[in-house]
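Please find one structure pasted underneath; my questions will follow.
Only one protein chain is missing; all other protein chains are in place.
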Amino acid sequence: MTDGTKPSAPAVEARDISLRRGGRTIVAGVTFAVNPGDLYLLHGPNGSGKTTLLRALAGFSRPACGSLKRAVGRTILLGYADAVKAAFTAKENIDFWGALYGAAPATVERAISQLRIFPFLNQRTGTLSSGQRRRLALCRVVISRRPIWLLDEPTAGMDAASVATAVDLIAGHCRSGGSAVVATHEALPFAGARTITLADAA
Amino acid sequence: MKKMLAIFERDIALAFRAGGGAINSVVFLALTVLIFALAVGPDRARLAASAAPILWTAATLAAMLSFDSIFQADFEDGSLDVLAEATESLGFVAVSKAAAHWVSALLPLILATPPLAVLLGLPAAAYFPLVISLAVATPALSLLGVLASALALSLRRASILMTILTAPLLTPAVIFGVAAANAGAENSPLFGPLLMLLAAFTLLFLIAMPLAAGAALRFNID
Partner (left out) sequence: MAFDLANPQRFEKLAARLVPLLTIASGVTALFGLYMALFDSPADYQQGDSVRIMYVHVPAAWMALLCYSTMAIASAIGFIFKHPLADVAAKSAAPIGAAFTFLALVTGSLWGKPMWGTWWAWDARLTSVLILFFLYIGYIALWNAIDDKIRAARLAAIVCLVGFINIPIIKFSVDWWNSLHQPASVLRAGGPTIHGSMLTPLILMGAAYALGFAALLLVSMRGELAERRIARLEQAGRPPSKATVA
């Protein structure tokens, strides 16, 4: 999982960054580093800039000020949208991701079993429940084999069993040298997670 | 390259899975021809003389109508983020999408042209030049369509605006396309050079449009 990363250098490091959207500064003064093994929970009310921050960490937008260092091609973002094609079966979606990320069949197999995709592997994803689709979306994160996971509400719409699966997966990833930043409204049972809380300055 | 191929294959599969898109374009093409014929009247000679121009016009319009679908679905379901992140180059994504658009949306239009030309009474010698001129020039339409569709993601009233933005840029393709079709039909020595001009135009778009579309996409997903 940590192929090629120097253990000393943080793969993502934010120093006092501010993020703007639509002409307004949404978040200011964010400083933290993501080192291998780190797990951050990102909390904050709606509109406090969690998604904006995750997207900046993923490289989609540049901070208005401050410095953001990130290793190219090492982060993987799971947005609030599942990026799942409804006309495809779960397997077809997975096969496309495998080709896109150049993943070995073994990686794909493992992702399928870790996220318990088998029961609906050949079902069109348009007919899946939102929790099942979310698990499928997480499957892509595993298939990408990228070390730094940036997850925006990964457990949205999941039942208790699925939440447990997702939590195990993320915790396991961080134990084996990966890292994750998880934006969430839920109280997810992670041991030893650090938190980033976004709140109004006033 | 493998990633580009994967995106291309996925788009083709999606186009045929969703169905309807290409068929609708072909029906639109046929209806335009029908309306034109009704408007001109059943005079065989007049219809035959304007067969190549009207088919070119109808094909261009049908192509423009198909532009808005190129990125819309990927943008809405989050796939565009995935493509951007996985490839690190939206320009290459744009090339893949243009290629897939051409095969799934414009190739059917080109294939539908000869039967429609029969209805208009196009002379036998004119079929091959017409189809060839479309085949050489339409990739430029797909490439422009990719830019239009990339721009459209953050627009209100996107579809009419896309027509306004793209039509002026298509004028050279239409001018030289119809000229090539006519030159070929008349066995004129200009046929070859005109096809070369069309190919040059397409090549220019192959370089410029993915760059522009990639930049537009980056701003639209930031």
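Order as written gives the chain letters A and B; numbering starts at 1 within each chain.
To be clear about the criterion, a residue touches a chain if its C-beta (ideal position, glycine included) is under 8 Å from a C-beta of that chain, and two chains touch if they have at least 3 such contacts.
Fair warning: this is a prediction, and the values are worked out from it, not measured in the lab.
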Of B:49, B:107, B:169 or B:206, the residue in touch with the unshown chain: B:169
Chain not shown: contacting residue from B:2, B:44 or B:156: B:156
Positions on subunit A where the hidden chain makes contact: 18, 22-32, 40, 44, 48-49, 53, 64-65, 194-202
Contacts of subunit B with the absent chain, listed as residue ranges: 147, 151, 154-158, 161, 164-165, 167-169, 171-172, 175-176, 179, 201, 204, 208-209, 212, 215-216, 219-220, 222
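In this text, only the chains that are shown with their structure count from here on.
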Gap in Å, rounded to a whole number, between the CA centres of subunit B and subunit A: 37
Interfacial residue positions of subunit B with respect to subunit A in the complex: 2-3, 5-7, 9-10, 13-14, 17-18, 76-79, 81-88, 221-222
Contact set on subunit A toward subunit B in their complex: 55, 58-61, 72-73, 75-77, 79-88, 92, 96-97, 99-102, 140, 144
